[in-house]
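Please read through the structure below; I'll follow up with questions.
Just one protein chain is left out here, and the rest sit where they should.
Chain IDs A, B and C follow the sequence of writing; residue 1 opens each chain.
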Amino acid sequence: MNRINQKLQEKTNEKLLSIYFTAGYPNLNDTTSIIQDLEKSGVGMIEIGLPFSDPLADGPTIQASSTQALKNGMTTEVLFNQLKDIRKTVNIPLVIMGYFNPILQYGVEAFCKKCQEIGIDGLIIPDLPVDVYNDQYKTIFEKYDIINVFLITPQTSEERIRFIDSISKGFIYMVSSASVTGSSSDFGDVQTEYFKRIANMKLKNPQVIGFGISDHTSFMQATTDARGAIIGSAFIKHLNSEGTGKIHRFIGDILEA
Amino acid sequence: MNRINQKLQEKTNEKLLSIYFTAGYPNLNDTTSIIQDLEKSGVGMIEIGLPFSDPLADGPTIQASSTQALKNGMTTEVLFNQLKDIRKTVNIPLVIMGYFNPILQYGVEAFCKKCQEIGIDGLIIPDLPVDVYNDQYKTIFEKYDIINVFLITPQTSEERIRFIDSISKGFIYMVSSASVTGSSSDFGDVQTEYFKRIANMKLKNPQVIGFGISDHTSFMQATTDARGAIIGSAFIKHLNSEGTGKIHRFIGDILEA
Amino acid sequence: GYYGEFGGAYIPEMLYPNVEELRQNYLKVMAEPEFQEEFNALLKDYVGRPSPLYFAKRMSEKYNTKIYLKREDLNHTGAHKINNTIGQILMAKRLGKNRIIAETGAGQHGVATATVCALMGLECIVYMGEIDIARQAPNVARMKMLGATVVPALSGSRTLKDATNEAIRDWINNPVDTHYIIGSVVGPHPYPDMVARFQAIVSEEIQWQLKEKEGTTKPNYVVACVGGGSNAAGAFYHFLDDTEVKLIAVEAAGKGVHSGESAATSILGKEGIIHGSKTLLMQTPDGQITEPYSISAGLDYPGVGPMHAHLYKSGRAEFIAITDDDAMTAGLQLCKMEGIIPAIESSHALAVFEHKKFQPEDIVVVSLSGRGDKDLETYINHFKL
Partner (left out) sequence: GYYGEFGGAYIPEMLYPNVEELRQNYLKVMAEPEFQEEFNALLKDYVGRPSPLYFAKRMSEKYNTKIYLKREDLNHTGAHKINNTIGQILMAKRLGKNRIIAETGAGQHGVATATVCALMGLECIVYMGEIDIARQAPNVARMKMLGATVVPALSGSRTLKDATNEAIRDWINNPVDTHYIIGSVVGPHPYPDMVARFQAIVSEEIQWQLKEKEGTTKPNYVVACVGGGSNAAGAFYHFLDDTEVKLIAVEAAGKGVHSGESAATSILGKEGIIHGSKTLLMQTPDGQITEPYSISAGLDYPGVGPMHAHLYKSGRAEFIAITDDDAMTAGLQLCKMEGIIPAIESSHALAVFEHKKFQPEDIVVVSLSGRGDKDLETYINHFKL
């Protein structure tokens, strides 16, 4: 069973905290130590960002980290090399989050195969639409047991949510509000209502909420109805100001007030 | 008999030197002393320039002197005041050269009347065309015995020259070449031919050549076939560099090599 | 050659052969079918005529009347000026001239002249005041791109009036091979008449375009700005004899008609002679031509064409003077309400709606004589955008 499914199906009241970080940032070779520190700090899942020159679903914080990572020399090849022994030390689910073009250039099948070899459990590809995946790439992903994670937003229709639920295998990435990453972190009535609405749909896949979560409060709000939440920009900002030495404290602050 | 006719009909081999200067230049009140000095130096006729803001038939030298004269305060009224006693000291023909608009504003009849009172013998109005003069102003000029002087150029047709000759009463102002005042002073074959051609027409009016005469040589060339010649820009340039003190020498240099 | 008491050809004898040659030939040449054909083909395929007659919906709603804009701004080179230069270059070719001179103020006529000279492969010299060269750099660049020689006029106020003087001097000095393309309905006869005839295409189009849109060839009003007056001459031309069509000429009041910084010639001017024509002009009591002022370089001229002097004197046209500020405001309003950046000249005409009340059923055609790209800096500075 894929580690993502294992993790999300654990019988626990504990909410899942997933952290996104950009591979190769702040320094090219920080990737594995950040992953290890995150696991040790109590993070339940990690999204490893494969940096892209034109990350159009991301806000300025993640874009800046991507730009820096690329400058540092990060490439798909380098990332796979850095991760090749990651499963010797890390057990939680690992997801690569990246835009479609670098994956396409690497070759979608080669990419999935490599992920399987390394022990990557899933992919989040914001600009690979559900239908294209379904028509062209589903069999490849399944062949290598790579879970592709789809997003839904407050604007996604019920019909489409049900469709996405039907083809999803790990979890549904619920974008908290219509926005790029790194936007305002206060969840108001609109979001809460949306969270409830989705929860009431009783989807087969658990939901993990992302975008706009930056601290303990917003983490707790997001996970009231959802299985977990993802923090990205806030973690990158932490790395910007504190470097890689205080990851434990950042995670601790999120998990416990 | 008008002084212009008297002068030009004198039986003499001596060629007539006529000098143009801008009234009110270099200083507002230089007008009468320049006229007196010119007569004393041997000049046969004088054109007193009534300065105009937009002297479009003149080159840069005369235009600059006009601009300065206007700055100095020269107006039609001021000029007439300066000239009111000129006939007490000066005997040679005096012609006012000015553009039509200031004369029109003064009133053409008032202007002619004033000229007669003062003892001005003629007018040269470059932008008052022959036909307009003939139709509208001839009787006024004749009433006050003011001779209006017309220009011909190398481009003027024989027919038109004959017409101009027929309505002219003093002399014909032969523009040496198609140009504004102050242009190049070398007369080549083209000009010489033109001078001859006009001479051979045996017009009833004597011809006085203007434009492009600046020294003894060009004065002699111009007057080979013509009754006289007019110097303007070269005299203004002399005033520019030498002031009003050496007029005698300038005229002497022109008349005798 | 006269409009009432105005017009004529008050030119030095040196210009007589040139002007006379033109006078004797212009009507004949213009009437030639081949000339007409070539002129109309270039207006269509090169200039882009007909220029649209655009119903300005939002403006019409705001002022509760029917506002149509005659879009001369869409012509090649960006203003009505090209209608005349196309006509004159064809005239010059038929008269065997191979050297073209022109004067320009803001540079629009200079660009239009340089353009047709390039089109015909003729030498082009444009006189432009030294001050205008400095403040109208983009148009100077355009003329250079088009292969024209731009000669600075260094005399007088170093603006349009002086550039015109210099062009006339050039013509005096080059009487045989050179044609002088005057840019407005000014200068000695036959220029005002010839230029008006070349610009008459504007009102000719208004007639049939309005017929298509409103079922009538007659607007209630035609409104145009007047500097020298060529765009107004074109917009008025075919309505001159039809007093049912009211004509409004808008002059530049600058900082106020009586501020001492104005170009409202009809109000401030007196009868006189400028650039070869008897007309109204701004002058001292002594007959010296005075310097006009307007924020619009194209209206910054101390005279007005003799046709307009006559329209004023006879009362055929209503003359309105619009200040810099009111013109600029009207220009910016057109940008924001209709998405059209007008030349500041045209903005003066547009200001008529704040100045005068029209009836809901009135059809008011405004000559949008040019586009405002050349005026961006002036607008931006004026409004501190």
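By our rule, a contact is a pair of C-beta atoms (placed from the backbone, for glycine too) under 8 Å apart; a residue touches a chain by one contact, two chains touch by 3 or more.
This is a predicted model, so every value here is computed, not measured.
Taking the complete complex into account, the chain left out of view touches A, C. In the complete complex, the residue from C:3, C:26 or C:54 that touches the missing chain is C:54.
Remark: the omitted chain is touched by one listed residue; of A:24, A:44, A:93 or A:126 this is A:126.
Touching the missing chain, out of A:153, A:192 or A:240, is residue A:153. Counting over the whole complex, subunit C has residues 44-46, 48, 51-55, 58, 71, 73-76, 78, 114-119, 121, 138, 141-142, 144-147, 332, 335-341, 372-373, 376-377, 379-380, 385 touching the chain that is not drawn. In the full complex, subunit A contacts the hidden chain through residues 52-57, 59-60, 63-64, 67, 70, 75-77, 99-106, 126-130, 132, 150-153, 155-157, 160, 175, 178-180, 183.
Basically, only the chains that are shown with their structure count from here on.
One inter-chain figure worth recording: subunit A and subunit C are separated by 66 Å, centre to centre, where each centre is the mean of the chain's CA atoms.
Measuring from the averaged C-alpha position of subunit A to that of subunit B gives a distance of 97 Å. Computed centre separation for the pair subunit B/subunit C is 37 angstrom, with centres defined by C-alpha atoms.
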